[in-house]
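And now, subunit A:
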Amino acid sequence: MVYLTLGFLLLFALLAVLLRDILLSVLSLAAVSALLSIAFYQLNSPVAGAFELSVGAGLITVLAVLTISFVQKRKEKRQAGAVLWVVLSLTVAALIFFLFQALWPQALANVFPKTAWGDVGEVLWKVRLFDLLPQILVILAAVLGILALLRKEGENKEK
Partner candidate 1 sequence: MNLWPFVFALFTLGIFCLLTRRNLVKILIGLELLSKGATLALIWSGILRNSLAYTQSLAVIVIAIEVMVVAIFLALVYAFHEKSSSLDTDDMRRLKG
Partner candidate 2 sequence: MMNLEMIPLLLLIVPLAGAALVPLINLLFSKAVPLFSVFVGLVTAVIGFFLPGQIGAKAVSIVWLPGVLKTGFQLDTLSVVPALIATWIGFLVLIYSLGYMKREENLSRYYSLTLLFIASMIGMSLADNFLALFFFWEVMGVCSYALIGFFYKDPKAASAGVKAFLTTRIGDIGLLAAILTIYALTGTFSISAGLASGARIALPLLNFIAFGFILGAVGKSAQMPLHVWLPDAMEAPTTISALIHAATMVNAGVYLLARVSPLLALVPSWLTVIQWIGALTALLGSLLASFHNDLKRILAYSTISQLGYMFLAVGVGGVFASQFHLFSHAIFKGLLFLCAGAVIHELGTKDIREMGGLWKFMPVTGTTFLIGALALMGLPVLNGFFSKDMILEEAMVAGSWGPLIVAALAALLTAYYSLRTTAVVFWGKRRTAVHVHEAPAVMTVPLALLALGSLVSWVLVGPLTASWTKTGLKAPHIAWFELLKETFSSTAFIITACVIVLGFLIFYYRKNLGWLKEKVPAFFKAVSVGLGFDTCYSWLSRLIYSASSILSNFWEEKVMEGINRATGKTSVALSISSREMQTGDLHWNLLYVVIALIIILGLILW
């Protein structure tokens, strides 16, 4: 069952690479993130799945689309064909999922033992506490970098 998800994931990844329109590529990337999070759920890692969904399919996609809208000042050249490809893929994927669930329920059964949320939290805070320090540093670096990069030209001239 995981194979199915991952197969579709690869398909959408291929699309993201090959499509010329960058907006559509970013949308394909969002689909990849969503499918990956489903795969994580199927592999009994709900924590990772939740994070991946919220971050990949949510935060990254939003940021990317926002930036693209700033960047592409001209009117978007939409390849009609490309959109169709994406929409078609999504539909087909959903259909196949539905079919599988209806026809082979056992295939969707979870073969792996579940992990509880509490376990991961415990590991994160107790065992990998040390990792949180570089995390904070990375976040700080990212913030500063973004601020530096987004500084307006005019502010430079004043100084």
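Inclusion criterion for the candidates: all candidates are chains of the complex that A comes from, given by their letters.
Convention: contacts are C-beta pairs under 8 Å (C-beta built on N, C-alpha and C of every residue); 3 or more make two chains touch, one makes a residue touch a chain; residues count from 1.
The model shown is predicted, which means the values in this text are computed figures rather than measured ones.
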{"item": "Candidate from 1 or 2 that touches subunit A, complex-wide", "value": "1"}
{"item": "Residues of subunit A that touch candidate 1 when the two form their complex", "value": "2, 6, 9-10, 13-14, 16-17, 22, 25-26, 29, 32-33, 36, 39-40, 43-45, 47-48, 51-52, 55-56, 59-60, 63-64, 67-68, 70-71, 112, 115, 119-120, 122-124, 127-128, 131, 135, 138-139, 141-142, 145-146, 149-150, 153"}
